[in-house]
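Every protein chain except one is present and positioned as in the full complex.
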Amino acid sequence: MADTRDIEVTVNGKSHTANVETRTSLGDFLRHGLGLTGTHMGCEHGVCGACTVMVDGEAVRSCLMLAVQANGQEVTTVEGLADEDGTLHPLQEAFWKHHGLQCGFCTPGMLTSLAAFLRDNPDPSEREVREAISGNICRCTGYQGIVDAALDAAKTMQGS
Amino acid sequence: MVVRYLGAEVQRMEDPRLLTGHGRYVDDITMAGMLEAAFLRAPLAHAKIRSIDTSRAEALEGVHRVFTHADFGEKYSHRMNQLYPAPVIEQNKTQYPLAKDEVCFVGETVAVVVADSRAIAEDALALIDVDYEALPAVVDIRTALEDGAPLAHADATSNLMGKMRSKFGDIEDAFGKADHVFSAGFMQHRGGCHSMETRGVIAKDDPWGDGLTLWTSAQSPYLIRRALATWLGESEERIRVVAPDVGGGFGPKAGFYPEEIAICLVARLMETPVKWIEDRREHFVSTTTQRDQYWDLEVACTSEGKILGLRGNITHENGAYIPYGILLPNSSLTPLPGAYSIAAIDVGVDIVFTNTIANSPVRGAGRPCGIYAVERMIQLVSRKLGIDPAEVRRRNYVRPDQMPYETGATLRGGAKCVYDSGDYEALLEKALELSDYNSFKERQATARAEGRYLGIGVSSCIEDTGMGPYEGTTVRVESSGKVAVRTGAASQGQGHHTMIAMLVAENLGVSPEDIMFESADTSKFPHGVGTIGSRVAANVGPSAFDAAKKVREKALKLAAEVLEASEADLDIEDGVVRVNGAPDLSITLGELAIQLSPASALRVPAGFDPLLEATSYDGSSGSPIACGSNVAEVEVDPGTGEVKVLRYSVAHDCGVMINPMIVHGQIVGGVVHGIGNALFERMIYDDQGQPLTMNYGEYLLPLASEMPRVDVTHMETPSPLNSLGVKGAGEGGTIPAAAAIVAAIENALEEFSVEIDYYPVDPQYLTELIDKGAAQAAE
Amino acid sequence: MKPVPFTYHDPATPEEAVALLAEHEDAKVLAGGQSLMPMLNMRFVVPDHVIDLNGVAGISGVTDTGSALEIGAMTRQRDLMRDAAVVAKTPIIPEALENVGHFQTRNRGTIGGSLCHLDPSAELPCLMAAYDGVLTAHGPDGARDIPFAEWPLAYMIPTLGPDELLTKITVPYWGADHGYGFVEFARRHGDFAMIAVAALLEVEGGTISRAAISIGGADVRPLRLTEAETALVGAAPNAEAFKASAEIARGIDAMSDAYVSSAYRQRLAATLVERALVQAAERASGSA
Partner (left out) sequence: MQLNNSFIVPADPDTAWKVLLDVPRIAPCMPGAELTEVIGEHKYKGNAKLRVGPVSLTFSGEAEITTIDEANRSATVHAKGNDSKGRGSADADVVFKMTEDGGQTRVDITTELNLTGSIAQYGRASGLIDAIAGQIITDFANNLETEIGVDTAVPAAAAAADSPAAEEPAPAPSNVQNDNSISGISLFFRAIWAMIRGKR
């Protein structure tokens, strides 16, 4: 018999209860348990960063955390970044404006990582941004649009 | 006011969806009754399969079935077809969907488990008992052709897949009259795909309904449909292949894989939808990579550095099977004169089997290798003759007055390689200016005084883009006024939707937001070719533009009748046809569409075909040749061998730019891929054919922290080969990058006389060269 | 890449955790999970039981005892970097932690997890070696202290009994004016270091009075360069002395693998020892 647990997790402000197999990663649970497929599994060994979500406000790899470990915690995924009315997060706007995405697969992890990073480092240098996203691999953009977007969003967010 | 989109930096139509987590990649798709699959893969590089026992796996709770080659039955027992037959292929080796009795690389598919979940399917893999008889494996292409070398296939006559040659001009004369002949040997290694989304497949078979449907993370859905139909012996009409959002392709997703057949068969035989998502460890061993080429070249030149001829040989690693014909060795040879007017070339390729995953094109295919080779020889001439590398290039470029310039080489389709347009020297000057090349020596001296080693490297390239035959587009105005645009070309992030919407919007006088774009679904458009070789802009671009133009003409013609005005007085703006000077006289495109698709018993206006629709297959009449010059500035730390890329400057010419923002993104992304090739990415096998770099801590993809800011400037020399004057831009950043980086490293370490003979250049290797150079200098 | 099925346990106290360890033979302890989870996903590690420490009370947080830091084993690397006492008293720790993975992994990764995983290239073992940290393990019979020098048993195997749990790490302070240098070489930011060097110096009146040099990545355990340390004490903190230390580093025994030769590791050790010492000397108040 599979080892399972009942968990209660708040995702993007909504509370969910579920019975999960204990070996299931948080990322797989979000994607296949809750249907929140915006979080992407890119390497499942914690290097590519595509699966990054915020747990209790901190950016973490959802492939390196079990769903059962999120019990009682608050998770924010890429689906939770924009306002309820559809207004994009400043980072999303900036990614759009600066061509910070091509295939879009790494984008959710980039956004969640940078949202947490900019909260703690509201006025970063380019170097700091590059190091902040060094745990997020993008094969398409060469990172430049992402870096520009992050720096621009930081300005916007400071102004607001 | 007519809105101009062509040439504007329009923000992408794709992005709001992708930015909010609403992309739809294969693994995001789910359907009732869907089961999940996992493949058992060969753990040995070469072995006979004596027996397979799946009974323990099948007994596991949650496992539905386990298939081996035999379980597919007689009807499905044949090898995959050669998609690109060529006379050069002396031994045609293709895979079975599941290995029959021999495995020829680590990762080859041996069995497939279908279970309630992927996790359970993986549990079952460990319970399949395969009795292998290990056979000797061949891994190193340098020794693979020697007598007595192990054979990659038990029934092969040798490890030679085939030989080919690019030969033109009077090579004997060139070397006979040369003042100097210099030679160099080097290895080029290019890594794998490593799209952030791995491959993935869902198959559903509904024999009494929709037929066989395959959702796959691929670049060429039509090629897959054809290959499936051929292999199954069934009609293409009964097979639908869809590439939904694809998380990067870069070449290896352009082919047809055994898993795509196997999952279709499994779904068919089990009468239920089945999903297989490649995991990252599988990606390393089951998605084709590019890997090794050894080059030995001789260059003949005058004392002034004018290059007269180039000759030599390449040993090209093919891997175990041939999924792409000879595409890769061919595209390594094709660019061989590079941006230069070299009268005589004679370079051969030995294509060699190894017991490793098959080779495939990776961003740029063989072009980065061919260009690297030419640029290395330019660098060699520069060093030997003491002429500035930029100056050697100036003395050798094909000049604008030589265009169209026929190199003598042959393109993949058999056409002659002709450089259509461009000013290579002017482009170089732009790159030099952008990089502050002329003041580099001062920067270098200042840094040297601080104990730092800076170097600069230049590289130029040409790129044959936009290969044919076509990539058609249909534009149809709906009754709502929305415009349906359909094409076959799949996008893996290149922004096709935006680019095509811009072209249609510009012609049709509609807003890009009103364009409903669909692509890469074989049920939506009759035929497409594929997103490879920087070909989409130069093929879909003209067809979309032309189709929209035809729709516009049709709309205006009908509107002229309806509004009783002269066509010349009509204009379309925001989906409404108006008569100039009579603003109240108007009709919407939607109303015109209704007239052309009337309800029952009504008539289509006389002289018109039904539907406000047009399809075009307009493309490029040859391969538009894009070009670029790059300058890399690096710092090398002799203490560690670390190379930092400080600056990177690109001057690029891809003809007319439809959306410069997208072109910029393609160039920068391409450069970083090229820097990855030059410095980081290496897929390593041990001598038994076991892959060693099997995770992203060991296979090193370029990260933001090590990548430089890339400065890009453009020239726009319109291509005469298509209606828009566009050339491809997807690979132009990658192609020249390794040569520029390697030249810059050598320049930085000039005092140690460092000559680099392979890439990716790793720091250990550099310190060995530095220490050797220092020791020699001390003697 | 899904883990094998296992039974999940989430003890609330160290005693419960130890009891579970004693009870279950094939159990893995899950701390921050940034090393174990990849190995579970890849099925390199295939345990029957996983014992999650994230709910265990009393084994996280930093205490400044006045002469040392006492760090709970489950203290996240992020919290260590942000802790005021850590920043003030052992500034080399936050500096070195910048090199540990990426900020997302440091949000989960723990000091205890890293010390138990004991990757040869890991920064925290290298630091603990330099500090002669003391590790406290809880077992069925209570706690015992293990000097870091005795901690690594073999390749990625610490000297922990199968029913013992690392709960606390004690890091004795160096003088308030000590200098520190942490230098490592990895191919990319956050990668496994080929070589990492931690150097601590106390300088009094223009003379080195105390020195510690630890080299990570060369061997399965961090190496203390005691010969160089001894030579430095009493010497002036100058280039000549540091070059001599570098030459000693060049002679270390270093391992090789598919990517990096032993000779290159030795060369790197020489380069980085010198650089770490220069950095440490610049930061030591007594140097000027």
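Read from first to last, the chains carry the letters A, B and C; within each, the first residue is number 1.
Here is the rule we go by: a residue touches a chain if its C-beta (ideal position, glycine included) is under 8 Å from a C-beta of that chain, and two chains touch if they have at least 3 such contacts.
As the structure is a prediction and not an experimental result, all values here were calculated from the model.
**Q** List the shown chains that the missing chain touches in the full complex.
**A** If we consider the entire complex, the absent chain touches B, C.
**Q** Quick one: which of B:691, B:708, B:730 or B:773 touches the chain that's been left out?
**A** B:691
**Q** Of the residues C:2, C:117 or C:283, which one touches the chain left out of the display?
**A** The one listed residue touching the chain not shown is C:117.
**Q** Just to verify: which one of C:64, C:132 or C:219 makes contact with the chain not shown?
**A** Hidden-chain contact among the options goes to C:219.
**Q** Return the single residue from C:23, C:145, C:257 or C:282 that touches the missing chain.
**A** Of these options, the touching residue for the absent chain is C:257.
**Q** Could you list which residues of chain B touch the chain missing from the display?
**A** 43-44, 106, 125-127, 134, 281, 684, 686-688, 690-694, 697-698
**Q** For chain C, which positions touch the chain that isn't shown here?
**A** Residues touching the hidden chain, for chain C, are 4, 26, 28, 36, 39, 42-46, 117-118, 153-157, 192, 219-220, 253-259, 262.
We adopt the following convention: only the chains that are shown with their structure count from here on.
**Q** Could you name all chains that are in contact with chain B and with chain C at the same time?
**A** A
**Q** Work out the mean Cα position per chain and let me know which chain is farthest from chain C.
**A** B
**Q** Any idea how many Å lie between the Cα centroids of chain B and chain C?
**A** 43
**Q** Quick one: chain A and chain C, Cα centre-to-centre, how many Å?
**A** For chain A versus chain C, the centre distance works out to 29 Å.
**Q** Can you list the residues of chain C that touch 2 or more other chains?
**A** 1-5, 38, 42, 188-190
**Q** Which residues of chain B are in contact with two or more other chains?
**A** Residues 119, 279-280, 695, 697, 702-703, 705 of chain B each touch two or more of the other chains.
**Q** Give every residue of chain A touching chain B within the complex, in rising order.
**A** It is residues 21, 23-24, 31-32, 36-45, 47-48, 50, 77-79, 81-82, 88, 92, 95-97, 99, 101-108, 111, 126, 129-131, 133-134, 136-147 of chain A that touch chain B.
**Q** Sort out for me which residues of chain B touch chain C in the complex.
**A** Answer in residue numbers: 118-119, 122-123, 126, 279-281, 639-642, 680, 684, 686, 692, 695, 697-698, 700, 702-703, 705-706, 762-764, 767-768, 771.
**Q** Which residues of chain A touch chain C in their complex?
**A** Going by the criterion above, the answer is residues 2-3, 5, 21-25, 28, 44-46, 49, 52, 58-61, 63-66, 68-69, 113, 117, 131-132, 134-136.
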